[in-house]
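With one protein chain held back, the other chains of the complex are shown just where they sit.
Here the chain labels run A, B and C in written order, and each chain numbers its own residues starting at 1.
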Amino acid sequence: MVPHPFRVERVQRETADTFTLTLEPAAAGIEIRYRPGQFNMLYLFGVGEVPISVSGDAASPVPLLHTVRVAGAVTRGICELGRGGTVGVRGPYGTPWPVEQAEGSDLLVIAGGIGLAPLRSVVYHLMAHREKYGRVAILYGTRSPDDLLYRSEVEQWRGRFDLDVDVTVDHAGLNWHGRVGVVTTLIQQAQFDPDNTVAMVCGPEIMMRFCVRELEDQGVDLGDIHISMERNMKCAVGFCGHCQFGPEFICKDGPVFSYQRIADLLDVREV
Amino acid sequence: MAVVEKSKPKIAVWKFASCDGCQLSLLNCEDELLNLLGEVEIGYFLEASRATVEGPYDLSLVEGSITTPHDAERIHSVRRRSRHLVTIGACATAGGIQALRNFQDVEEFTSIVYASPQYISTLRKSTAIADHVKVDLELRGCPIDKGQLLEVIGAFLAGRKPGIPSHSVCLECKRQGTVCVMVAHGTPCLGPVTQAGCRALCPSYSRGCFGCFGPMESPNTASLSDRWRQLGEGNHNLIRAFRTFNAYADAFRKESEALEVLGTRDAR
Amino acid sequence: MPDKGEGNGGSFTVSVEALARVEGEGGMWVAVRDGRVAEVKLNIYEPPRFFEGFMRGRRFNEAPDITARICGICPVAYQMSSCHAMEMACGVVVDGPLRSLRRLLYCGEWIESHALHVFMLHAPDFLGYESAIHMAQDHPEVVQTALKLKKVGNDILALLGGRAVHPINVRVGGFYRLPSKRQFAALLEPLEWARSACLETLDLAAGFDFPDFEQDYEFVALRHPDEYPFNEGRLVSDKGLDIDIEDYDAHFEEIHVEHSNALHARLKGRGNYFVGPLARYSLNFDRLSPLAQEAARRAGLEPVCRNPFKSILVRLVELVWACDEALRILGDVELPTTPSVPVEPRDGIGHGCTEAPRGILYHRYRIDAEGSILDATIIPPTSQNQPTIESDLARFVEQNLTLSHEDLTWQCEQAIRNYDPCISCATHFLELELVDADAEGD
Partner (left out) sequence: MVVVAEGLDRLFEALRRREFTVVGPTVRDGAIVYDELESAADLPTGWTDEQDGGHYRLERRDDEAVFGYVVGPHSWKRYLHPPFLRLWRAEKRDDGFQVARDEAPRKPYAFLGVRSCELHAIAIQDRVFLEGEHVDPIYRERRENAFIVAVNCGQAGGTCFCVSMNTGPKASQGFDLALTEVLEDGRHYFVVESGSDRGAELLAELGGSEATEVELTAAEVAVKNAVGQMGRSLETEGLKELLYRNYEHPRWDQVAERCLACTNCTMVCPTCFCSSVEDVSDLDGEGAERWRTWDSCFSGEFSYIHGGNVRQTVKSRYRQWMTHKLATWYDQFGSSGCVGCGRCITWCPVAIDITEEAAAIRLDDRPSEQ
C-alpha cells in the first residue's frame, strides 16, 4: 500500500483542464499490469492521493497512461508536474470492464466527458481483438467541442470501417459541424442487436442513468449494461469504508458494475 | 530546464478587534518558527516587526472582527492586497466575544453610556470578516490551535488542501480515548455541535466543551439543547452557553434566539 | 537630515502611525514647538470591545473564561484576578497546594510573556534590528534561546491550563483537573535550563547601551508579607500608598481622553503612577529569591531602578525569579486531593488584584445571590501606565532634540516598548457611542 515513484515522461494536453500523463517506473522491476477499467491511486508528494483510471493499452502496461482532469489540489498538482516530475503510483485496483464476457456480442461503448478515459482501454482492447466482437459502436458526448478528449485519436477510430464512432456535444460552437444533443440520442441511432449487446457506460451519474433508461427501452438486458462508479476513496482496498455504496465497496466490488447489481441502490438518494 | 530562484511567499498578519491571542499563536510555534521563516517572508506583522514589506501578499492571516467604520474600510484594502486570505480565530470568523453586543438592544446600550464625553465611534455590530470580503479559508477557535495554523501554512506552501476537518469535537475526543463527560459524568458539553480542532481539550480536562471552535458542519443544536434540559439545565443557561465566543456564528445564534423565544424558564 | 528642526529652536512632530512590537493597535504623536514638547499623544485606536458591558448578566463562574479573552498575551492574569474577585465575593479562600499551583501557572505566563518581550520585542531595539526575525539572521542562537524559553513558559501553561492562550483549566475555586505527578516532574529539567539561560542572558544584556533616563515615578505594586507578589498582597507605593485592594476605588480613578480608546488611570489627587516590572521590583527587591537578587546586583541593578530602559534587565531578573519560584513549587508541592474547592454564589462584592506581567490588574464584581454579575470593573496595567508613558515621551523627546528624526522616532518607540504595553487589554471598557446605522456595512 506504499506508492512507487513513477516518472512523468510526457504530458499531453487534451482540453483546457485535462491532461494525459505518460508514466514510467522510476526504479527497475516495477510493472503495473492492469485490465481495462481498473484504476491506480496516484500520489503527489506531500499533497495527497487520488483514484485515477488507467487510460492506456492494457496489453502494453509500460508506459502507464492516465488522463486527469483538474478538479482540486491533487489533480491540479499532478497536471502541473511536467516532464521529469514524479508521481507515486499504487495499483491496479478494482474490477475491469467485462471485455472477455462480451466476446461474441455487439458492443456499445458510451462515454460522457472524462468518462472516455477509462473506456479508452476498452477501445484499444477491442481494436486488437476486433474479430471477437459483433458490431461495435463508440458513442461519445461532451458538453462542448472544447471538452472532447483524444480528438485526433477519435478521428482515427472514426476512420476505421469496423467501428461506428459517433460524437455529440450539448452546446456547439461556431466551428462545430457535428451532432448536437445529449449522448442518449446517439443510442437511438446506433446499430446493435438488443438481445445480444453488451454496453459499457461511463460518465456523470445522471448521464449514466439516462443512458441506461434508453438502453432498457431499446431492449438491452440490464445485466448486459455495465457502468463505472465514483465515490470518495482513501485506501482503494476496502479498508477505509469511504466508498461504500450499499453493500458494495466501489473500490473492490467496482468501480465497474453490471447495472443490474446496483440498480435498486441507484434509485435511492444519498446512499 | 532553467533553475529559477523561487521567491519566498509573502505572509502578512492583520489585526482587527481582538485579543491578539491568535496571532500570538504564530509566535508560539516555538519549534517551527525558525523553519517557517526559512520558507516565507514576513511582509507585515506588527506584533513582531516594525519593518514592513509592500504588498501584495501571498497569504494574509486576519485576526479580529469588524467593529468600526474605519475597519470596515480597511478590510477591503487588506483583501485587495492579498492573494489568499485566511481568517484566524472566533473574532474573525464569527465576530468573537465582542459580538455579544449584537444581541443588545441599542436603547439599552446607549443608556449605560457614561456621562463623560464620547470619543469613540463604533459599529452597532461586531461582524465576521466574511461578512465584508471574500475569505478563502476560516480557521476556527478562541484561540486557534497552533497545530492547525501550521497545517494551513504548510498546506499553503505545499499547494495542498489543508486538513481542517469540520466534524464534531466528539470524533477527536473519542480518538483520544477521553471518557465522555456528558454520558459518564452528566456534565453539559457542546462538543457534539462544535467543530473539532482543539484535540477535544476541555473534556480531556474533565470539563464540558463550551464551543470555542464554533458550530460543526451539521450542528443539531436543538437536539443537544433538549438533552441539556434533561440534564437539568434551564433555557437561560443554554442561551448563555450558545452565546459566548461564537455567539454570532449562524447555528449558535439561531439556537440562542430560538431558546429566547421559548422563554427563559430556569430549571435550576 | 530631513524634516527635522535645526537644533533646539525647531518645530516638528515625531509620529508613528502604527506601533510595532506591542500588543494591540496604537500610534504615537509628539509635537515639538520651538524646542519644547507641546503635546504628546499615545493614540490607542484599537477598537473597544465592551467587556464590562456584556459581563453584566453572566454567571460569576464565567468571568475567568470571558475576561481571559480581553488579552491573548496575559490571559492567566485575567483568570487569576477574576477568580480571586469572585472567591472574595463568595467568601471562599483557595489555599494550600491549589494556591501554589496557581502561582505555578502564573510563573508560566510570566516566563512566556517576559521571554517574548525581552527577546523578541525589546532586545531588537538595543541591538538595532527591526525585529527578532531580522535579528535571527545574525544571532540565530539568541532567537533560539528566546523560543526555547518561551516554550518552557508555554509548557507550564499547557500542562496546567490545557493550552497556552486562553487556558481552559482555570475555574473559580481552583482547576478542573490536575495533571499527574509524573507530568509535573517533566517540567523540572526544562525549567532548570531556563533559569540558567536567563542568568546568562542577563549578564549579556547588562552590557547594552542604556539611555540616561532616570525618572521620579510613583511606583505602585502589590506587596505580600513573604512572597514576591503574584496573586495577593497590599497595594503599596514608594510615596506612601499602602492600602487593601478593596480600597482601590477610593484611591484611583479612570478618565477618558479624546485621543485614545483606552481609559487613563490616575492616583486620586496625585496623578500619574507606574506599574509593572520596574515598580514590582523596586518595591519588592527584598522578596526576590537570593539567586535573583544576586543576579540583579551582578547586572549592575540597584534594589530600586528608575530607568525604564533598564526594564529589560528587570524583566530578566523576574524571569530568573519565576523559574526559581516554579522550581520551588514543583519541588515541594503536594498534589491537592481535589482539583477545586466548591464555591457557592452569594450576594456580594469581590475585588481581585494580581500582578500581570505588565503590572497590577484590578477586577471588581458585584454579584447577586444567584451568581449573576451585576456589574464589573476591570483596570488593566496598560491603562494605568498610559499617562506615564506619555510623560516619558515628552521628557525623552525634550532631552534628545539633537537626534536625527529617524533615531528619535525609533527611540520614542523604544520608550513606549519599555512598558511592554498591552493595548488589547487597555481597550475593554464600557462606554459606547453608536454611529448611525446607515454607516454600517461596507
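Criterion: contacts are C-beta pairs under 8 Å (C-beta built on N, C-alpha and C of every residue); 3 or more make two chains touch, one makes a residue touch a chain.
What you see is a predicted model, and the numbers here were worked out from it, not measured in a lab.
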Statement: Contact set (omitted chain vs shown chains) is A, B
Field: Which of B:26, B:91, B:182 or B:212 contacts the chain that the document leaves out
entry: B:182
- request: Can you list, in ascending order, the chain B residues touching the missing chain?
  value: 32, 35-36, 38-39, 150-151, 153-155, 157-158, 160, 163, 165-168, 170-171, 174-180, 182-185, 189, 191-193, 206, 217-220, 223-224, 226-227
Statement: Even though one chain is not shown, chain A touches it at residues 1-3, 5, 7, 26, 43, 45-49, 71-72, 86, 88, 230-232, 234-235, 237-242, 244, 246-247, 249, 252, 264, 267-271
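The working rule: only the chains that are shown with their structure count from here on.
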Furthest chain, CA centroid comparison against chain B: A
Inter-centroid spacing, chain C versus chain B (mean Cα positions, whole Å): 25
- prompt: Approximately how many whole Å separate the CA-defined centres of chain A and chain B?
  reply: 43
Query: Distance-wise, how many Å sit between the C-alpha centres of chain A and chain C, to the nearest whole number?
result: 65
Query: Which residues of chain C are in contact with two or more other chains?
result: none
- prompt: Of all the residues in chain B, which ones touch at least 2 other chains?
  reply: none
- line: Counting only contacts in the complex, chain C reaches chain B at residues 18-25, 45-51, 53-54, 58-59, 62, 65-66, 69-73, 75, 116, 120-121, 130-134, 136, 140, 143-144, 147-148, 150-151, 154, 162-166, 168-169, 175-177, 255-261, 339, 413, 422, 424, 430-435, 437, 439-442
Query: Which of the residues in chain B come into contact with chain A in the complex?
result: 1, 158-161
- prompt: What does chain A use to touch chain B in their complex?
  reply: 46-48, 72-74, 76-77, 84
